[in-house]
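== chain A ==
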Amino acid sequence: MEEFLSKINENFINTDVEFETINIKVDSSQWVETHQKLKDEFDLKFFSWLSAIDWDNEVSIGEAPKESVSPSFEIITCLSNVSNNNLVTVSTTISKLEPKITSLVEIYAGANWHEREAYEMFGINFENHPNLEKLYLPDGYEGNPMLKSFELISREVKPWPGEVDVEGMPEEPESDESVDG
Partner candidate 1 sequence: MIVQPVLVTAAALFSLGIYGILVRRNAVMVLLSIELILNAVNINFIIFDSMLADSLMQGQIFTIFIITIAAAEVGIGLAIVLMLFRNRQTANINEFDLMKW
Partner candidate 2 sequence: MVNTLDPQNFNNFSEASVSVEIETEDMTLNIGPQHPSTHGVLRLVAKVDGEKVYDVKPVLGYMHRGYEKLAEVRSYPQITTLVNRIDWVAGFSNEIPFIAGAERLMEIEVPERAKHIRLILTEMARISSHFVFNGAYALEVGALTPIFYAMEDRERVLDLIESVTGGRFHPNFNRIGGVKPAAGSGPTTKKDIQDLPAGFYRDTKVAMQKVIEAADQFQNLIGGNEVFKKRTKNVGILTAETAEAFGVSGPILRASGVKSDLRTLTDYLPYDQFEYDIPVGENGDCYDRWDVRVKEMVESAKIVLQAIDSMPSGPLQAKVPKVIKVPKGRTYVRAENPKGEMGYYIVSDGGLGPYRLKVRTASFSNISILPLLLEGALLPDLIAIMGSLDFVLGDVDR
Partner candidate 3 sequence: MTDVLVKVGFLALAALNGAIIFTIMDVKGASWMQRRPGPLHVGLRGFIFPLAEILKFVQKEDIIPTEVDRPVFKWAPAYVMVSCVALFAVVPMSPTLVVADLELGIFFALAISSLGTIGVLTAGWSSANKYSLMGGLRAAGQLIAYELPLILAVVGVVIQAETMSLVGIVEKQIEWGVPFVVGGQVVGFLIFMVAATAEMMRVPFDMPIGESELTMGFMTEYSGIRFLIFYISEYMNMFILCAIASTLFLGGYHVPLLPTEWVNFYGPVVLLTKTAILGFILVAVRWSQPRFREDQLQNLAWKILIPASLINILVTAVMKVGF
Partner candidate 4 sequence: MEIYEIVTYFTLLLLLFSAARVVTTSNVIHAAISLVFTLALTATLFLLLSTQFVALVLVLVYIGAVIVLFLFGIMITRAPLGKNAELDNDKNKLIGATISGAIFLLFSYILINGFDGEIVITSGSSTELLGEILLSRFVFPFEIVSFVLLAALIGGITLARKDEALVDEDQV
């Protein structure tokens, strides 16, 4: 683990370990090379997953991020080795206005469906992808549901039953109060 981490640190500039997860931040132009390198030199042959995060300050439903962020897509892949505990996540940031990045299908065949999913859910274009089309949603479906700006209509339509208030909550829960185990 330590050895692997130091090797990673040697080879990549922007790495950090957050809660036991090694993350490598790269520029989107380095995307494919990084993966090639990780596969060849670090023996991370197991392609675990690829996904994206929509960083946005305006959210239509749910909670907005506590600290304001610059709107962008963060694309993350997770690579690991099946015979030891080596695991890294690789992330890159791309612009929301022109969401495109090179596909990883050439390196990891398993990226195919994950990229299709990201394409469908976020609207990110993967260049050189052999078959970039919808994966989950029906044909006529419009919109990219995983975007923070996507509305969940049911939640808009149905009134929240918790609003009707008769009496203040008996004990407004304090975040510091602890329950004994």
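The rule is short, and it goes like this: contacts are C-beta pairs under 8 Å (C-beta built on N, C-alpha and C of every residue); 3 or more make two chains touch, one makes a residue touch a chain; residues count from 1.
Criterion applied: all candidates are chains of the complex that A comes from, given by their letters.
Remember, it's a predicted structure, so these values are computed and weren't measured experimentally.
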(message) Can you pick out the candidate among 1, 2, 3 or 4 that touches chain A in this complex?
(response) 2
(message) Help me check something: in the complex, which residues belonging to chain A touch candidate 2?
(response) 18-21, 23, 45-49, 51, 53-54, 61-63, 65-67, 76, 78, 82-85, 87, 89, 108-110, 112-113, 121, 134-138, 145-146, 148, 150, 152, 155, 173-181
